[in-house]
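This report concerns only the one structure given below.
Every protein chain of the complex appears in place save one, which is left out.
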Amino acid sequence: MAIIVDEKTRVLIQGITGHQGTFHTKEMLRFGTKVVAGVTPGKGGAEVHGVPVFNEVKEAVDETGANTSLVLVPARFAKDAIIEAIDAGIRTIVVITEHIPFHDTIEIVHYARYKKVTMVGPNCPGVASPGKAKVGIFPNHIFREGNIGVASRSGTLTYEIVDSLSREGFGQSTCVGLGGDPVTGLNFVEVLEMFERDEETRAIVMVGEIGGVAEEEAAEYIKDHISKPVFAFIAGRTAPPEKRMGHAGAIISRGRGTAKSKIEALRKAGVAVAEFPDEIAKLIKENT
Amino acid sequence: MAIIVDEKTRVLIQGITGHQGTFHTKEMLRFGTKVVAGVTPGKGGAEVHGVPVFNEVKEAVDETGANTSLVLVPARFAKDAIIEAIDAGIRTIVVITEHIPFHDTIEIVHYARYKKVTMVGPNCPGVASPGKAKVGIFPNHIFREGNIGVASRSGTLTYEIVDSLSREGFGQSTCVGLGGDPVTGLNFVEVLEMFERDEETRAIVMVGEIGGVAEEEAAEYIKDHISKPVFAFIAGRTAPPEKRMGHAGAIISRGRGTAKSKIEALRKAGVAVAEFPDEIAKLIKENT
Amino acid sequence: MKLLEYQGKHLFERYGIPIPRGRVVDSEEEIKDIPLPCVIKAQVTVGGRGKAGLIKEARSEEEARRVATDLLGKRLKDIPVRKLLVEEKVEIDKEIYLSFSIDTSKRAYLLMANSLGGVDIESIPDEKIVKEWINPLIGLQPFNVRRVVERLNVAQRKEIYDIISGMYRIFKDYDCELVEINPLALTREGKLIALDSKIIVNDDALFRHPDLVEEDEGIDPIEREAKQKGIAFVRLDGNIGVIANGAGLTMATLDALKNYGGDAGVFLDLGGTDDVEKVKQAFQLMKKAKPKVILLNLFGGITKCDTVAKGVELVISEEGIECPIVARIKGVNEEEAREILKNAGIEAVENLHEAARLATEFAKR
Partner (left out) sequence: MKLLEYQGKHLFERYGIPIPRGRVVDSEEEIKDIPLPCVIKAQVTVGGRGKAGLIKEARSEEEARRVATDLLGKRLKDIPVRKLLVEEKVEIDKEIYLSFSIDTSKRAYLLMANSLGGVDIESIPDEKIVKEWINPLIGLQPFNVRRVVERLNVAQRKEIYDIISGMYRIFKDYDCELVEINPLALTREGKLIALDSKIIVNDDALFRHPDLVEEDEGIDPIEREAKQKGIAFVRLDGNIGVIANGAGLTMATLDALKNYGGDAGVFLDLGGTDDVEKVKQAFQLMKKAKPKVILLNLFGGITKCDTVAKGVELVISEEGIECPIVARIKGVNEEEAREILKNAGIEAVENLHEAARLATEFAKR
C-alpha cells in the first residue's frame, strides 16, 4: 500500500524546465517514478528527459492523466501554480519551494483542504515510497523497501536517518517530508493517522524540530489513536530562544516550541526518543 | 427519517427579537419544533416566548446544544451572522433573509461547503418535516405527515401546492424551500439526492421557476440517479425575457432559463409536469 | 443597476483600462473642442443602440452638433435619449470580447473572452468562447488570466492581462453582476482601447457604493414609484392587472390566465406583508396602470387574507376602483376576507381556474 504516493502515482512537475526541474526529473525517473508531464508557461511542446512539457496544468492533466504534482517553481509564483493544479483536478501536491510568503501558504492550505487535495510541504524534500514512487528531491540511494513509515520536518537530517535505517536493514514503506515552514499542508497528526491505517507500515519514525507545537499535538494523538510503535528524534535541544535556526519554522518563540517540551510529551505518550540521529535503528531493534 | 430537519433538530434563531423573529418563534414552537435559543447582539439575557436570548452564537451553542440556525437578520448583516454560526459549530443553516448582496452569498455558500455545513436559502421559506420540526416561515396549517418530499424555489406557491397535497391526502416527509436567489446553498440536485436516500420519502414534488438552469440540471440528474417518481410545476411560462419577475433569480436572461426548456427537459427525464398548481395531487394519484 | 456607458468608462479609467478620449454632453451647445472625427453615442442602458441608429459619426464640429440635436430628441424602447458620449473615432484592426459574470450553476465567477468581439456574445458559438471559472474563496489567479490571454492570439499580452485584472477588481470592488467590454478594440497603431462598457451592479449591494448614482433615465414612472415603495411591479403587454402574494404565485397566476386566453398587463407581487397601508399602495399603483380588470390571487399566510381585503375595501371606499375585480382567496382568515370583499361588492371565487376564466372574460368585454 504505502501512503500518499505509490504505483498509481502519475507525476506532473511544475517548473520542469528549470535547473532543479531537469535534474530531479531524471532522478525521479531513475527511481522508477511515473513522471508523465511537466509544465512551464511558455515552454509547451518541449521535452525534458523524454517527458512532454505543457503550458498549462489543465492541458497536461487532460493529455497525460497526471494525478500528482511536484511544485518546483519560484516562491512568488507558487500560489498561482498550486491553485492552478488544484483547479485542474490534481489530487496530491508536493511543494518543494521554500520562502513562499506565509499569507500565501495559509490560504493555499485551506483551499487544498476545501478541494480535498492532499498537499505536502511547502519547503519540504517530498514523499518517497521505495519500490513504488518518489515525488521529491531526496537522494535515491538512501531508500530501501520495508515497513518503517518516516515523517519528518527536516531535510538532510531525514536523509541521514533514512540512510542509517536502510543500512541497519530497516526499509521504509513511505518517507514523508512535512516541510520546515510554520504552516504546512500535512502535520505529524495527519501522517500518523495515514501510517496507522497503512497495512504495510509496522513502525513509525518521527523526525521533529524545535518550533511550533506539531510534535506535542502528535504526542497527544499517539496516546489515543496509534497502536504501532513510534520512534522519534528532535533536533534543536541546544538552540537558543528567539533565533531562527535556518528554517522559518525552527524558532523557539515566546517560550514555546522547545525540544524539551516536545521530547517530554513524546516520552509520556510512550514514544522512544533518540539522542543521536543514528540511534533510531538501535531503538527499533530494542523495541520491536 | 425525513431530510435536513427532524426530531434531533435544535433550533437557534438569529435575529429572534425582531418582529419576524418573535412571531415565527411562537409559530415554530406551536409546530413542535425544539427552539432552544435566540441570538441578537446586545439583547443577551432576554427571553422570547420562553426561549433564552444570547449575544453570541458560540455562547448559545455551548449553553443549549443548538445544531441548526434560522437566519432572520437584515440583509447587510447576514454574511456576518452566517459565518458566526458556521464557526460556532452549527451544522444546518436556513437563511430566510432576502436581498443579501450577491457577492456575499456566493462566498458564504462556498465557506459553508468547506466547513461541511448544510445551508438552505437565502431568500427561502425554510424547511419543514411535518410531525418533527419546522425551521422557517411556512404557515403551520398547510402541512400533514406523509411520504411526499417537496423541493421548491418559490414561497407562497409552495404553500398553495403543499396545502392542496395535504387536502388530497398526500402528506409530506419534508418540504424544502430552496430560495429564489440566483445562487443558493442547496439546489434541486442536492435535495433530490437526499430524498432518494430518505426511506420515508416515496415520491418527490419539484416546484420550479424561470431563470437559471437548476431544473435542467435536475432533469439530467433524475434520469440517472432517481428511482422514485417525480412530479413538477414550473412557474413563469408566460413571463417575458429580461424582466425580473419579483425574485432576483426569476429572470429569463440571454435566452436561457425559459419555462419551456425546463418543462421539456423534465418531461424527457420522465417527470410528470402539471399545468396548474392544484393538478399535482391528481398527477400523483394517476401515477403512483 | 445598469451603469450608462460613460459611467462604466469612468470606472474603467480609474482602474487603468484605456478608453477613447471624449466627454459626455447633454445639449448640443456643449459640443466644443471635441476630438475629430468623432463618434456620438446615445447614453441609454437598453440594448440595440447601433441598430436603432443611436450611434453616429461626425467629421466636423458643425456636423457633430447637428447629429447631437437629432439624437437628443430620440427614444429607444420608450426611453428618451438625455445624454451623449462624444469620443474620438478609433481605427480598428481587431475586436475582442471580454467579460466577468457569474455562473450560478457552478457557483463561480466566470471570465469569458473571444477574439470576434463587436457582435452580441449570444450570437457566437459556444465552442469559440474562452471560459475560465474562478472560485470566489480564492479569487482570480494569474493562471486564469494567462489561459485566456493565450487563446486570444494577440501580441499585446501584457496589456490584455492588465485590462482583465482591472475588470476583475471592478467586478469585486463594485459588487457587479456583469463587467463587459464589447468590443475591446485593437487599433491600427497596436493599442487596446475599450470602445464600450456594460456594467451591472447588484442592486442588493448598492448600499455599499454610495458613489454610484443612478441616472434618471426617464423609465416608466409607475415602475419607479413601485421600486421606491418596495413593491415588485412589472409592466407587461396585456390588459389584466394581476396582484398576488409571492413571485412564484404571481407567475403561476399569469400562466393560468394564458391557459384561458387572457393576457396580463401588470405583474404585481405584494410580497410578505400584513400591512393594510401597503396593500392600499399596491392597488393605487395598479389603478395607475389602467387595467381592464384586476385579478387578485391570494394564498394567506404571513400575508393574512383579511388584511388584504381591508386594503382593497379602503381603496374602494376612499377613491373607488373603476375596473372590475376578480378575487380568489385562500388560506389564513379567508372567511373574514370573503365577508369584507362581499360588503365591498366583490364576490370571491375559491378556484384559480374559475378566477382566470372570469378575468379573461371581463378583459375581452
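Letters A, B and C mark the chains as written, and numbering starts fresh at 1 in each.
Convention: contacts are C-beta pairs under 8 Å (C-beta built on N, C-alpha and C of every residue); 3 or more make two chains touch, one makes a residue touch a chain.
Because the structure is a prediction, the values reported are computed rather than measured.
**Q** Kindly state which of the options A:32, A:65 or A:101 is in contact with the chain not pictured.
**A** The one listed residue touching the chain not shown is A:101.
**Q** Which one touches the absent chain: A:90, A:206, A:219 or A:235?
**A** Only one of A:90, A:206, A:219 or A:235 touches the chain omitted from view, namely A:235.
**Q** Among the options A:35, A:207, A:265 or A:281, which residue touches the chain absent from this view?
**A** A:207
**Q** By the contact criterion defined above, which parts of chain B meet the unshown chain? Give residue numbers in ascending order.
**A** Considering the whole complex, chain B reaches the absent chain at 41, 55-58, 77, 79-81, 83-84, 87, 107, 111, 114.
**Q** Which parts of chain A face the unshown chain closely enough to count as touching?
**A** So the residues of chain A touching the unseen chain are 75-76, 99-104, 106-107, 109-111, 114, 137-139, 141, 152-160, 163, 180, 182-183, 187, 207, 209-210, 212-214, 217, 233, 235-240, 243-250, 254-255, 259, 275-278.
**Q** Residues on chain C that touch the omitted chain in the whole complex?
**A** Output for chain C: 137-138.
One rule holds in what follows: only the chains that are shown with their structure count from here on.
**Q** Taking chains as nodes and touches as edges, what kind of graph is this: line, ring, star, complete or other?
**A** complete
**Q** By mean C-alpha coordinates, which chain is most distant from chain C?
**A** It is A.
**Q** If you average all the Cα positions, which chain's own average lands nearest?
**A** Central chain is B.
**Q** What whole-number Å value describes the gap between the mean CA coordinates of chain A and chain B?
**A** From the centre of chain A to the centre of chain B is 44 Å.
**Q** Can you work out the whole-Å distance between the CA centroids of chain B and chain C?
**A** 27
**Q** Touching two or more other chains, which residues of chain C qualify?
**A** If we look for residues of chain C contacting two or more partner chains, we find 135, 137.
**Q** Could you pull out the residues of chain B that touch at least 2 other chains?
**A** 110, 114
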